[in-house]
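Right, one structure below, let's go through it.
What you see is the complex with one protein chain gone and the rest in place.
Chain lettering (A, B and C) follows the sequence in which the chains are written, and residue indices restart at 1 in each chain.
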């Protein structure tokens, strides 16, 4: 189901799995009257355009859509979508969204966060939302920097990063966001690029089809404070050699078919040239089952400094938190009978005077 | 270096890697005058005895040892060690310990936390301390319950757990602590049992030898609110079949040699019977290199409900945070010269009247 | 033998034993029989500190105190008239709670040298004169119990565990409590396990008969029923009442109750209680921490539910930033703070009132929040309903202050007429064609509550300063000043809906007003009643809303030459009153992790009157 070559018609996207869908929505229906205020050239513009362009195909009315964001340049995203929106405080968007999605499972809830908002101050809420499989789609704009506060390093900045807060270079090892999400038992984990609209759109499409928490890391260029961080993948010609585009059920081959990921000695996955690899040992991508294949793929490279996997790493079905919570309410009604305040208060030992 | 059969003499433990070590320390030197106040039969007593019994062999004076703990039954641990101790607030022990260990790298810093303290409210500090590779040894007493607050479920409680706060059963998927730590780029990850003193002690020994952050999960029985949670492993006869004791460099076989972990189809690791397994495909444990083997081993079972790996999952060398921070200070001294307040204040444009 | 019967107006009994001895259950049963008999009463359980201490040590002692009377009861009592001590540790821990000359009933069997030493006594306290000032009854409870249940044929160990029923039976006889309520309860409880049932019944009867037959007890005490309003009553603890009040508010408003919380003593009980009633559509979420909890509740509020989060001091600190977000997004939200003792972790199982100023000022920037406090266990119910009404009517977060004492203690509660409860109208916004202004205001200065799913009202809110009316982001100077004042005036305006503060001043010529808030109500009433008994005239008033104050408060405090404000803190309300009204209000502060005693307050009032 994770065919990423984009051949899936958009009609399909707005299909069976969106009941009550509205027929004729356009990008305009999702565009608010607020003029975006990002720096000229910021990758956020491309993501905004892609999301606004994609939403209509879902056939979900703006009124049933909620965007929750944290603080950061990424956090402004909410104001530009003409849906219901909650611009929360720093790092707490996953918690607010958990409240929204759990209270009303009919809503389609999105979270927009950044590498600082989501992985630094908000790390705990993020991993717990993933663990609980709350039905929210989390878009993490990873620009490997703190943009809004004008350029300090972030938990995804490469080691040795020189920034305003680290004039002598950062000394801490960054997170591997895919690895962290998988370690947190996430049910949907994917990575895409701000400037590859088709790939970005298809990942969003799969994420919306996934029942439960979807974690989508979007490599986003901050042209003011961290320009070019992802050139190896974003640049057309470089990308050709370094993007490992994952397709479920397909052998993992890249660099125009010259290189692959294969099962090495003691079961280790490794990058090799197709030429000197026994075809049988080339790994077939599989988003289901145990998360360890996805985890291994996430660690083929640390940060976008070499061949890097993009696309959907993992996708498994588990009951969503909201469903489970409401199912319990229903079961309680069956077991304890319909609510009656009188019985609640008057239950137990009473006496009448 | 992770020989777990316990043959390593303790003399060795207090050897070369503990300079300035004190020769003749005894358990008494690490035992405070406070009488432990856990419930009779609590697993914490066994852990305390093991730690107090082990400390002397390190040859590190109590004065150079600091225990930092959070809130929970586990948090009381600090009061029973006659070392320097800081009983912090709920969930923040890794952050306090980061301050202690970074400020003074000569100190030997331990963190004692619980599954709620460490993974619920304290989850973010934990993963960041691991990512930074702060030189602290983290002992997480996992009893899969909130003990101190009298029995609510925790982030490691099995799904469907009926507790005071979940009379109809919990609906959220628990964390896999080993998986989470590996996802957070931890450099030392291990699991052991409160009632296997030899194994527990050997894991502590390896943890103290590891330069940097060591994450040790200790399955601990809470006989009051979650009795028997780990019987499959703690019970002698059951443990015989279900403990997968990891030994670096050795093939992974268990259940009295009848079962093993092997490289399956598409490189997946799986449990199989030795009988019908090609010896070549039996996995050799390797704590180094990519974390994906360790991650796969962590997911052989979800929680102690089947064959479960114990011992050291991963151990890799990386500069510790404290070293790196102080190295920067030294380099700054070389580059900017010795500190001089006069030059700092009088630097830049001044004028004299 | 025939026994005389002595009449008494009020009695305070304290049951104390090891954590394992079932003292809480004993107390509950005695309370029930007492309630059935029509006495007014107040109870207070006294649990050991969080971690279980080894059996037989003072740290492991669990006690339960009850005051009951033929007239109104306002506190569990300063001192016990009777202490039932199941072991030496219980005696050691609670002796100083017994009034001099009071009665002590000991389980003689438990006073072995080993236990005496475990309790930390050097000598046997029953032999060394420690108890000379008291009237002591030695009863071999364990052995009699074991003998009494022999016929049931259960293990000695199990038999011994029934000794608390023996104690209950004995004390039930001493105070002429009905036996049937207890016996029928045992039936219900142990219906399945015949042997256990028989054992407990046998032990209970043995205790009762022991009182009746032995010479040890010369007379029985009778406490007449108290005159009370007709109605149906039940005994209720603060935790239950508060939880039920929230459910009632959900019922009256039609808003599903969404309770997100992180366990913390003494607030966990709310989470436990609410999670039992999911059939009311109650959603309970045990969040990863307090910050997540309040954010989840706020998210639920955004969707049009009754969002509530509960915690205690340390958690209140953590919620501060998000409460500021609730203030600026102007969404209905309830935060319950069950106050406990001390700064930081402090003394988690003890009571205090020291979160008033934090509740008032504990958020950066100018973020005013209404505050309401419960004055008794049963009052928690009404307070919860009121808080919900204000939160919804004014689109504002509201803080409910309770404390460890209210949470755990109980009193008889006359069940409310359901349709007497206020209705709460969510008044959700609906599209009317014109452009939607999320920050337009009604005459209460409340903004529209437009919930996701509503066609045509899509809008964005957040923590950046909002433009008046449109709710767009605004950095404009005048707008910020205007919004700051609007947020303040909205909260201040709640006073218009509040009843004037009632002053209890019978002869109207008192020259001291005792002004209180929260759980000190019972103590204040008791102290004032005693003083009036002594012919002194003292006025009394109790604040329910701490922010805003009732409109007549200034007039009230200025009316009296002297104002005394008793608080279990260093003087929080006193400082607010002094700043606001410039009256020289005196503070009576007790910060010991326990309620103020009526007699302590009595003394303080007298001193103030006489100086």
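The rule we apply is simple: contacts are C-beta pairs under 8 Å (C-beta built on N, C-alpha and C of every residue); 3 or more make two chains touch, one makes a residue touch a chain.
What you are looking at is a predicted structure, and each value in this text was computed from that prediction instead of being measured.
Within the whole complex, the absent chain has one touching residue among C:20, C:358 or C:493, and that is C:358.
Remark: the residues of chain A touching the chain excluded from display are 37-40, 71, 73, 76, 89-91, 120-121, 123, 146, 148-150, 152-153, 155, 164-168, 170, 224. One chain is missing from the display, and on chain B it is touched by residues 32, 34, 61-66, 68, 71, 78-79, 81-89, 92, 95-100, 102-104, 106-107, 124-125, 128, 325-326, 328-329, 332-333, 335-339, 341-342, 344-346, 348-353. The omitted chain makes contact with chain C at the following residues, 49, 312-314, 316-318, 320-321, 324-325, 327-329, 339, 341-347, 349-350, 352, 354-355, 357-358, 360-367, 462-465, 475, 477-478, 480-481, 484-485, 487-488, 569-570, 575-576, 578-580, 582-584, 590-594.
By definition in this document, only the chains that are shown with their structure count from here on.
If you compare B-C with A-C, the chain pair joined by more contacting C-beta pairs is A-C. Chain geometry summary: the mean Cα position of chain A and that of chain B are 30 Å apart.
Each of the following residues of chain C touches two or more other chains: 278, 288-289. Listed for chain B are residues 120-121, 123, 155, 168, each touching two or more other chains.
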